[in-house]
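Missing here is one protein chain; the remaining ones are kept as they sit in the complex.
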Amino acid sequence: MTLQTIDNATCTFCGCVCDDIQLHHDQMRIHKAKSACVLGTAWFLNHTAERHYPDALIDGREATVDEAVEMAAALLHEADMPLVYGMSNTTCEAQKECVALADQLGGLLDSHTSL
Amino acid sequence: MLRITGGKIYDPASGINGEIRTLYIEDGRFVASGEGGRTIDAAGMIVFPGGVDVHTHVAGGAINFARAMTPEDHRRTQAFIRSQTRRSGLGGMAPTTFATGYLYAGMGFTTVNEAAVPVLSARHTHEELSDIPIVDKSSLVLMANNELLLDQLDAGEYERARSILAWYIRAAGSWGIKAVNPGGVAAWKWGGNAGQLTETVDGFRHVTPGTIVASLARMCHDLNLPHPLHLHCNNLGAPGNVSTTLETLRHLEGHRAHIAHSQYHAYGGDDWDTMRSATSDLADWFNTHDNLTTDAGAVLFGDTVTITADGPWQHLLYRLTGRKWGNLDVENETGCGIVPYTYRPGHLVNAVQWAAGLELLLLIEDPWKVFLSTDHPNGGCFWRYPEILELLMCADYRQECLRQLPDRIRSRILLPEIDREYSLYDVATAMSAGPAQALGLPRKGSLAVGCDADVVIYEEDDNIRRMFSHPRYVIKSGEIVIEDGDIRETPDGREFLVQPHCDPDTETFIRPLFEDCYTMSFDNYPVEPHRIPRAEIHHRPASP
Partner (left out) sequence: MGGKVTCTLGEVKNRADFIVYWGGNPAECHPRHFTKYTLMQKSRWLPRGRKDRTMVLVDIRETKSAKAADIFLQVRPGCDFELLSILRAMVRDEPVDPDAVAETGIAYDVLEDLVRRMKSCRFGCMFFGMGLSMTRGKHMNSAALLTLAAELNAFTKFVAMPMRGHGNVTGADVIMRWQTGYPFGITFNRGYPRYNPGEFSTVDVLVRGDCDAAFIIGADPGATMPQPAIDHLARIPTIVLDPHVTHTSRLARVHITTAPAGIAAPGTAYRMDEIPLPLKPALKSPYPTDEEIVRRIREAVATRPFWMPEDSPQMTTEQL
């Protein structure tokens, strides 16, 4: 089977954020990450499009995304001082949503930087 | 349909000076007539086109660096409190994006031009611009120290350089170009500067600041850009720099240009002890040349943070003040320096700067040539503009302020002898109609039929500062956004982009040069169109 390629893909594993990676992939996984370093290669090859995990868990039991979103909203809304934390391994677009969420909740907002 | 009735209309673009007329608004624009809908009774009120800021720094890596460096100011400044639908924000010296929109709109401004964007981080600038609510936006890309372009000029390849310029404007999603300290920032990459217009720039064989200025001004004309070269001259802030500024104006060879924050370029004297205002020399030139516009870059006393692409100047300012210093050199393109600063009335240099900004606004006779600005946040924050309007409109108040300054200032400035007072018509020109025309922004700065329905309505008030600080209504694209001091709506503004003609082989030519000296992939460099929401793109064929 021939693989599809993506040129100049961006690796977000470390702060170098190299954007010259050539990815060779099929529907399920990336088979080769040309120009990537040992850390970047592992990062690209270890993630797949397989369904390894349940969509969502509530109290350890499998749940739908709809149920989990509703539960998350209820818990965060009920809290007096909710914390929004992390934001390292995610996109800027998601980070903006996180800042908006903390603003809406009147909560705390923090990233890895504070460690 | 929205009607505004009974107000005194000031629309310099249409030559309307305080006449009582009715404005009709539909689908975001002014129309000739209409029935139904809401009517605003503006009897006893003053109606202006929404303000247009020709030169400000509100989005991107530089102002965001300044935000990082001034947490102590965020803590003491005004805070916008979150509502169910509206984001929170902080004002102050370097406001957050949401607060920037609230503060500009709250003062009646509906269009702002971000004056300094590196192409390398243009993606970031656009992300911030789209987070500034209410106002419409344009931006200028930094070009006078771009090494790929300077290399072509150095080799005498004008057409090639012009194609590169066009390509960069398109890649950045920009409205025009800004030149900052031509050649000086490139030299700063080795710790140097460029002060003489005819001296070769460090690292090049032939190119001088003078040839950069002349070439860029001509390119803006050739490419038929809506805004001419936006020029921050060499030797900003230095005593005696008016000679550099005048020489720069001669190098334009009659081409159009907008001279940014001219206050910082209008000094006489030989050193800090003898520095004086030389605004009359500069104003004379403006009064006798019609190819130019400028903005004042006025200074107000108090705390601010200075930010500019002029890296070498900021290093000097850091050494003079010993305060915090931020510097960010951008590969192959430009620099950026940040230094917090306090303008003090008792400080002779600061007092000269304060007077010089006002002098330029008063001595340049045509308000279509000189516009209100503080080069935000450099001379003061944009939300302090009403203080400048009070100084321009009330000669008595100016005299009162002058009395607070040290006596020895009087021999160094012209302000005590100037008795001109701005009329409301002058203010509407310098704050809206003039900058809109200079930026080449379509449908801005006018209340005429077909224009964007951006309106600010003030209650007539003897207290000028209060009047301009607190409009009764602000209307953006036909929507009431500010009413009685309250933010009613926070619609998203548009962004204006220009796409000049670019020779098709330019990309093939640039690619290997780019790959030699940049660190990101060439294909990832241009800002993808989908990243600029609500873009209004203007295609420009080359000038014949």
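When the chains are written out, they are named A and B in that same order, and each has its own residue count from 1.
One rule holds in what follows: contacts are C-beta pairs under 8 Å (C-beta built on N, C-alpha and C of every residue); 3 or more make two chains touch, one makes a residue touch a chain.
Please read all numbers here as calculations on a predicted model, not as lab measurements.
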Any idea which chains on screen the missing one touches? A, B
Kindly state which of the options B:Tyr10, B:Phe109, B:Phe286 or B:Tyr318 is in contact with the chain not pictured. B:Tyr318
Given the contact definition stated above, which residue among B:Arg3, B:His55, B:Arg123 or B:Arg170 touches the chain not shown here? B:Arg123
List every residue of chain A that touches the chain not included in the displayed model. 4, 6, 8-20, 23, 25, 27-30, 37-40, 43-44, 47-60, 65, 68-115
Against the chain that's been left off, what residues of chain B make contact? List them. 59, 61, 64-65, 67-69, 71, 74-84, 87-90, 92, 94-98, 120-121, 123-124, 127-128, 131, 189-191, 315, 318-319, 322, 324-332, 338-339, 486-487, 516-520, 524, 528
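Everything below uses one rule, namely that only the chains that are shown with their structure count from here on.
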From the C-alpha centre of chain A to that of chain B, how far is it in Å? 39
Give the list of chain B residues in touch with chain A in this complex. 82, 87-88, 127, 520-521, 523-524
How about chain A: which of its residues touch chain B in the complex? 7-8, 10, 19-20, 92, 100, 103-104, 106
